[in-house]
Each structure stands twice: as structure tokens, then as C-alpha cells.
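Just one protein chain is left out here, and the rest sit where they should.
Take a look at chain A:
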């Protein structure tokens, strides 16, 4: 296995490897959806899997998202572990009833008798110049539903590990893949397991401010942290990884150290994931906070057309602006000359 340690793979490649390893290790695992078979998925995440594992285990379905999720539920009730693909975020909406009314609730409905180890892979978020319905940040539709786990990797290593852990998880998992990061490369170690499917991690340590982000926005947040360092702010960056459940312990521990927090995501701010984090931090860290928790996110508009999306998506400058607004002047001076 050491040979794989130095292997540089893309995030999409890491997902492909995770699916292949899960398929070969557990015969209950099935992979299906639209164009996932012969074509290998529109993002090639399932490339070569039908050839390797056969049509019975990796296959194309009719074009019907509720059908894909609804039949996955039935298969899981009968002991299989389906991993299904929704082709794009907004194309998953026809499956919403099956996800929220059944996938999320059958365990509770039956007092634990029915277990549904289903993974729904959803390429989500913008930044790829996609036309309408191809760029939604749909995470809170799922995080608001009890019974679902919602995770999102931001690196190839996490893509591999989180997907393996999601497939092994006895609960249904909505697995959100930041499609703009599909082709970014990193190393993966298939032998490694993460601190937990429900744990967040500190990607960068810093003492002045905690930047909290996930998925497609994490890369931008790390860039902003680097730029902030040039301006004299040591930012700590937390990669949430798990959106539901929310790892308050990790986030709060960081914020208690730094006293300031900015949440960064692509999704609209109103009732966005950042609102929940801001609320929880104000409930649990109020006396540690030197400034209100700020949110950097998309505007409260429908996702814009490709030629305008750069104005909508949070960029480094917008994150730096938020850091600047954290009431530094009201607290101890940061540098000589500031009072």
C-alpha cells in the first residue's frame, strides 16, 4: 500500500478509486445513476467501473432521479449498499421527496428496524461556468433534514476517505462533491481513515481569526488565509467536512482560541449554512468572541449565468474584507501605531 502514498490523483480520481475499492471489498455495494455506466459519468467519476465490475453492479438507469433514489431505498431495505449519482445539484430535486420523506426517516419510522446505508453522490456548487441548474449549493436542503448525514470533501485525500466511510456508514449520507475541485490533485492514502465521518479538521493553524469553510470554498479560504498572513493576521482554517452533524467541538475550540470567526461558503447567506454556525458560536462562545461572527457567501440571488458568476462567488478579497471588519480596533492593538 505504501506505493499509493505518493500517488498524485485528482479529487475525481480519488472518488473513482474509493468506489472501485468499495466495490471490490464489499459485494453488497452497487453503483448506479444516469450515464455512470458506459460513459463513466459526466465528470468521469465512475470511469471504467462497469468494465471492471460488470453491468450488474455498476449500471445506467432510466433518466429519473426519484426513481434512482426510491429504488436505492428498496435495495438497501433488502440488504444492499447502493451508491447513486445525481448528475448535478439541481437535477437532484426530483428525488427530494424520496430523500427527505423516506431515506432520512425510515430508520426512525421503524424504530431502527430498517437501516438504509445509501450514499447519494451529488456534484454541487459553481465555478465551472455551467449553465443554470448546474451550479447550485444545495447543502442546507439536506442538512435541515434529520436522519441524513451530509458530508463534503475538499481535498483528494478526503474525497477518498470520506467516500469509503460514507459507504460503510449505516446511515444515509448525502455526499456533496465540489465539482470545481474535481481536477485538483493531491496525494491519497487508501489505508488511512479520517478522525471520523462527522469530524471537522483544522487545515491551517493560526491565532487571530478562525475561517470556517467547506467544499468548493475551502481552497479560496486557504488562499485568503495566506493573503491575510501578509497583512498581519494569522488565520486558522477549519474544513468542516461534515455539515450534518455539525462538529461544534472542533469549531468552538478554534474560535475560543482565536476570538474571531468568519464563515465562508458559496451558498446564499440567507438561511445558509453559515447562519447556523454563527448562531451556534454565539450560543456557545459568546464570551470568547471579540467581534460578531461574519458570513461570506453568495448573494441571495438565483445562481447567476456563467459570465457573471465571478461576482457571486466569494473570492479572496471578499474574505479579506470580512477579516478587516472584525472590529480589530476595539480590542488590543495589533501593530505599532494602532490605538
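Just so it is clear, a contact is a pair of C-beta atoms (placed from the backbone, for glycine too) under 8 Å apart; a residue touches a chain by one contact, two chains touch by 3 or more; residues count from 1.
Basically, contacts and distances are computed from a predicted model.
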item: Chain not displayed: protein name in its UniProt record ("Fluoride-specific ion channel FluC", "Pyruvate dehydrogenase E1 component alpha subunit", "Carbohydrate ABC transporter permease" or "Molybdopterin synthase sulfur carrier subunit"); value: "Pyruvate dehydrogenase E1 component alpha subunit"
item: Residue touching the undisplayed chain, where the options are A:229, A:248, A:291 or A:316; value: A:248
item: Per the touch definition above, residue among A:10, A:61, A:137 or A:254 touching the missing chain; value: A:61
item: Among A:42, A:77, A:253 or A:316, residue touching the chain not depicted; value: A:77
item: Residues belonging to chain A that touch the chain removed from view; value: 30, 56, 61-62, 64, 66-67, 69-80, 82, 94, 97-98, 101-102, 105-115, 146-147, 149, 169-171, 198, 245-246, 248-249
